[in-house]
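Only one protein chain is missing; all other protein chains are in place.
Right after this comes chain A.
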Amino acid sequence: MMEGLDDGPDFLSEEDRGLKAINVDLQSDAALQVDISDALSERDKVKFTVHTKSSLPNFKQNEFSVVRQHEEFIWLHDSFVENEDYAGYIIPPAPPRPDFDASREKLQKLGEGEGSMTKEEFTKMKQELEAEYLAIFKKTVAMHEVFLCRVAAHPILRKDLNFHVFLEYNQDLSVRGKNKKEKLEDFFKNMVKSADGVIVSGVKDVDDFFEHERTFLLEYHNRVKDASAKSDRMTRSHKSAADDYNRIGSSLYALGTQDSTDICKFFLKVSELFDKTRIKKQNITSNPDALPHLQLPSESPPPAMKIEARVSADEDLKLSDLLKYYLRESQAAKDLLYRRSRSLVDYENANKALDKARAKNKDVLQAETSQQLCCQKFEKISESAKQELIDFKTRRVAAFRKNLVELAELELKHAKGNLQLLQNCLAVLNGDT
């Protein structure tokens, strides 16, 4: 069920890497390369095989692999977020939880309805569902990979100890998922944070750059959210339309085989056009920051309406996933700004406290040290934040460019393929009559 479709542009070529943020250069890539070489899906969980290649002295070996689960990724992400030192960086957004529920449900329903359809139909639908499952699976692998690669590419984060442990420690990290109590705590924390965020955002920033970034990010984030949702809906309708083509194809085929007149040839030819004998979904690279992906052997041109399914799958990849990823990234950027504003507020409060202390001449030293700390923290954050935000923009522009170009190219390719098939079919049909 694999196929390659214009794999060229999907590959992270050297030039694309050049478009990335300036912190990343080729050398550091050689120093630490992370990817997910394998993944296994079991009942409830997915086990990722994280493979590292590194020339750094910190690691015992140059190349090694460990098995990790989704919770461990989340643990790593959270450890970054909670680490004060990283307050000034955009923390790469955590990969979403692998969600096979919908797919599993469908497979189950299919199993239950097995008696009511013909063997052909059953195998076909089963194949379809399996392909869907595979597609979701590939996507989740890719997203986890993106996360790791971003961390590995970040000059500061890549040095994080937790990260190294994550990569190297070949036992289970014993990171249990959060139990109910902890989830509740998280929930409250989030509420407090957003309330705080509102307060903090009221503070006008001295620095124009940050002020501009803040307004921009706020608006951008909301619009990306909207666009992402709509794009999702669009790709889903596209997919249902493509599925309908599939069913039409099989009905036409049935008509063609049963009909006694010479129209049966006609029907059969048209059903070829519509039919999907196998589901093809394009290989997944949802990572807009681009990573090497599993290459698949290419295949002979498929029937036209298989192309419809491909179109919807490509749209899903290039557009919807892109938007979804940037939704998360812009959230992360917003978080950075929030942290900075928070520290600014703290700094200003510390200043006020210092002034008060000086006025009262009490605990001056304490106030001074705390003010110093706040000042340092704030400045540190500001500095790195500025760079991060600039990088974010560069990354974003590059990613959009890449994906939009690829989207357009793929759409063109599919439309042309479709056109040719339709024209061929018409030629045959017209020739017959």
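What we mean here is this: contacts are C-beta pairs under 8 Å (C-beta built on N, C-alpha and C of every residue); 3 or more make two chains touch, one makes a residue touch a chain; residues count from 1.
Criterion: contacts and distances are computed from a predicted model.
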| item | value |
| --- | --- |
| Among "serine C-palmitoyltransferase", "Sorting nexin-2", "Cullin-4B" or "Small ribosomal subunit protein uS2m", the UniProt name of the subunit that does not appear here | "Sorting nexin-2" |
| Sole contact to the chain not displayed, among A:Asn170, A:Ser240 or A:Asn361 | A:Ser240 |
| Residue of A:Gln33, A:Thr49, A:Ser251 or A:Asn351 touching the missing chain in the full complex | A:Ser251 |
| Residue ranges of chain A at the interface with the undisplayed chain | 216, 219-220, 223-224, 226-227, 229-231, 233-234, 236-238, 240-241, 244-245, 247-248, 251-252, 254-255, 258-263, 266-267, 270, 273, 393, 396-397, 400-401, 404-405, 407-409, 411-412, 415-416, 418-419, 422-423, 425-426, 429-430, 433 |
